[in-house]
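Only one protein chain is missing from this complex, and each of the others stays in its spot.
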């Protein structure tokens, strides 16, 4: 769907996921300091619901791409030519996120699935999105190509960061980085929509002007910074909320979090020391 | 052997290895939770047999490439030109897998060889395959080049993952990822065979059509997903089998596996805590 | 500011930061061996002051880029064209360093911010500088392009090294490497200034001469070596100073530092063993 809606929709989707994560992970991080067993069970239920919703939306996405009026309606090859490959590619992307959703659910529901598999499949889903995008934008005008390439940096950084979580699970810094990149991806999709398919009758951008390329590169950095601010704000809000709700245990949270945070990264790597 | 058979054969080979690994590693993973000493000795014997078979097949491969009727028969340079360099390159690939097989055997048989060397040599064998492929496909039509390039991604991801196992040995997530990539490599070789050398008299693919390139990229993603499903299915089958066979110890397996799996990745990194 | 001053100024800035770090980190390293609680509080205050100064200079940088006589004065788009994009790009770079400064301050001031976030944002700031530089130098003469590309190696190596510090915090080797690269960046900016905008009326360099390219590559290596010497010298000076000042505890420092340094890298990874 190479139009405004086709970029604004996934943009909104990623934005919502990112905003949700920017609330979920700080919550989890502050809770981890306290009684563990009871809470982790709650978080597991949360993860399962999140994965189920991801799965649901991915299926809706696949069906939408296939059965929109000008979609391929599950026909792949017809009369010596491929049918609507663009829609098929988008379906494939959704398929991977659906697979990632299923694996996420299974990891928490079924006891014998090793943790880390969920992150691995998520990293592969993001890499796949990157791979399809990469071969997507060949033979396009410079600005179109460049604006999509910048997205690739987000995807590869994201895949790398998620892959690291296979080894360094529950590391809050990596989780916040991932959140940051998802929000960036969301806002950048909106930016692409506005640049390539200007709504409200604004004039089209000159796709070959070097100054436009320069501005877009810089604009991408601003989006990152905006995403960073959003994550930071939500992180603070969650902290304030938790502090207000649980006044009596207030000092305890701060005290522990500081004492422990000194070697947070190390304990993320060495969680076992907590269990001892 | 640039024909259908020349791609279907290695494809089948990698497929069989992948399917075998998708059974072996889950077995090992579930067994690791139990009495250690007795079982690891069994697994060491298994590893040695596997390595021996790999070595055997590699030697057969080398001999086949050399002594097929139109092979080089061990002649490398003749009358001012190189003899059948393609066959020599394939022989070289087999040679590295043979070396990897020998090192694997030696690592388990001889007590003073440091663990990790086997993984390092396997990673180098995969990298070598990638290197030879990379310089293999220059000056070919776009589709031919693209379909082989996608294989390179598998090889480099595989080499990276295997190299990580030097440090994070016996990490089930990395082992399953490796299994996944080997199966993908196997099915992709079959795909290459069908695309570049269509059997059953089907018409040849247009090697310069952009739509064919787009489809192949997407098809590659589907192969990954299919490989993932195969690994997941075999993993579940192994679990069911073990649960059925050992009913009385059933609860124990699940209980332990969950309690422990919470920090599986960490303990993979920190196995020493088990020994304490 | 594509002139001599525009390169000499940031060069001096990075040089000062690097020199400061080459003193700070050895100090911290030698102190870490001793009473911990009291000193770390002093170092936290130091970090906050450093971050505040970084923030201040970044804001001055942004204001200077915007309000110099030929600056954009906060106008971005005017009469159908972008206004002074170069100044805007430089402002963006400063903006990221300002953000990094704020996060650094917050990490030490506010107790509930996880350690590691400061390094992540610093790594992203350096990556952003690299990204903007990368798309900065297209369509320039070979020497200009090459001399800026060499800077990119510094930036990417720096970003990688800083990102590693998210996981391996307080690793003196990585900190000294970072120091080294900042000094290199500082001296290299001066080199760029002298090559592209020769002061004192010396003749301009031939931008297409291959020999000039060869010399510049080699010169870059010399700069690295010079930076290494500076770091080594300052490291030694700090050690001598500390040894002289604290004669009675002299033997203790050396003794402990050697006993411990045997597994410095490991403890950087496993700091928790210190707390046990």
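Note that the chains are named A, B and C in the order they appear, and that numbering of residues resets to 1 at the start of each chain.
We take it that a residue touches a chain if its C-beta (ideal position, glycine included) is under 8 Å from a C-beta of that chain, and two chains touch if they have at least 3 such contacts.
In this text the structure is predicted, and so the values were computed from the model without any measurement.
One chain is not depicted; across the entire complex it touches B, C.
Here the missing chain is touched by one residue of B:8, B:59 or B:132, and it is B:132. Within the complete assembly, B:95 is the residue of B:95, B:152 or B:241 that touches the hidden chain. The residue touching the chain not shown here, chosen from B:17, B:51, B:105 or B:124, is B:124. Residue-wise, the contact with the chain that is not shown comes from C:168, picked out of C:55, C:122, C:168 or C:182. One chain is missing from the display, and on subunit B it is touched by residues 81-82, 85, 88-89, 92, 95-96, 99, 103, 111-117, 120-121, 124, 128, 131-132, 135, 139, 166-169, 269-272, 275.
Residues of subunit C that touch the chain left out of view are 29-30, 153, 168, 171-174, 176-177, 210-215, 217-218, 220-222, 224-225, 228, 232, 235, 239, 253-254, 257-258, 261-267, 269-270, 273.
FYI, only the chains that are shown with their structure count from here on.
Viewed as a network of touching protein chains, the structure reduces to a simple linear path.
Summarising the inter-chain layout, the chain whose CA centre lies farthest from the centre of subunit C is B.
With centres computed from Cα atoms alone, the innermost chain of the structure is A. Under half of the residue numbers found at the subunit A and subunit B interface occur in both copies, marking it as a different-residue contact. Matching CA atoms, the turn from subunit A to subunit C amounts to 90°, rounded to the nearest 5. If you average the Cα atoms of subunit B and of subunit C, the two centres end up 43 Å apart.
Rounded to a whole number, the gap between the C-alpha centres of subunit A and subunit B is 30 angstrom.
Touching two or more other chains at once is no residue of subunit C.
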